[in-house]
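A short worksheet on the structure shown next.
All protein chains but one are shown at their positions in the complex.
Up next, chain A:
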Amino acid sequence: MAVAHALFPAYSRAEMASPVRPAAQSKTIGAEAAIASEADIRKGLTEHLSQLWRYGLVLSRKRDVAEDLVQQTCVRALERAVQFAPGTHLDRWLFSILHSIWLNEIRASRVRNGQGFADAEDTLVFDGAGATETHVAASQLLRKIDKLPEAQRSAIFLAYVEGLSYREVAEILDIPIGTVMSRLAAARAKLSGAAAEGKHE
């Protein structure tokens, strides 16, 4: 579309060396357009901070790590603003950035440092203050999800909490769709089994 090109020339052309030197004026427009998209990303980030933090918490189970993850995601997203394809879902793009930071940097370094993840005190379960009936049920479900392996936890979260399609989950987690299906199926079976056990207790 002509309008999109005029607004975001950087998406398609920034990396290509053109033999023809563009006029000075169009270069200025190009620079401003790239920055404008960064402002868009910044605005989008503002809207998704809590959502990103929650995903960071689901992955890491640690509030401080979740906060670090959000921060690094913000920095990375702003750096790569030109890589975001306008018209696609920003939250998906941000989730995948956060996920790759978690996988490649934070989790990797924790594994290298010999730190585990399943510390008893670090769980998804929120403070019990003002626990209503809904909160009790929610808290029980969180406890069960908390016992799932990280791979299943993240798939469940993205598909059923964030409402993403299998394809979107696959892209964020960088796995085949078949693997998404098997993780979700395994998680469902485990949670259902746990629920059944709970009833017998």
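By our rule, a residue touches a chain if its C-beta (ideal position, glycine included) is under 8 Å from a C-beta of that chain, and two chains touch if they have at least 3 such contacts; residues count from 1.
Everything that follows uses one rule, which is that contacts and distances are computed from a predicted model.
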*Determine which name in "Copper-binding protein MbnP-like domain-containing protein", "Sarcosine oxidase subunit delta", "CbtA family protein" or "Anti-sigma factor" the UniProt entry assigns to the undisplayed chain of the complex.*
"Anti-sigma factor"
_Please identify which residue in A:Ala138, A:Ala151 or A:Ile175 touches the non-displayed chain._
A:Ala138
_Residues of chain A (touch criterion as defined above) contacting the omitted chain_ = 14, 24, 27-28, 30-32, 34-36, 38-39, 42-43, 45-46, 49-51, 53-54, 57-58, 63, 67, 70-71, 74-75, 78-79, 81, 124, 126-127, 134-135, 137-139, 141-142, 145, 156-157, 159-161, 163, 165-166, 178, 181-182, 184-196
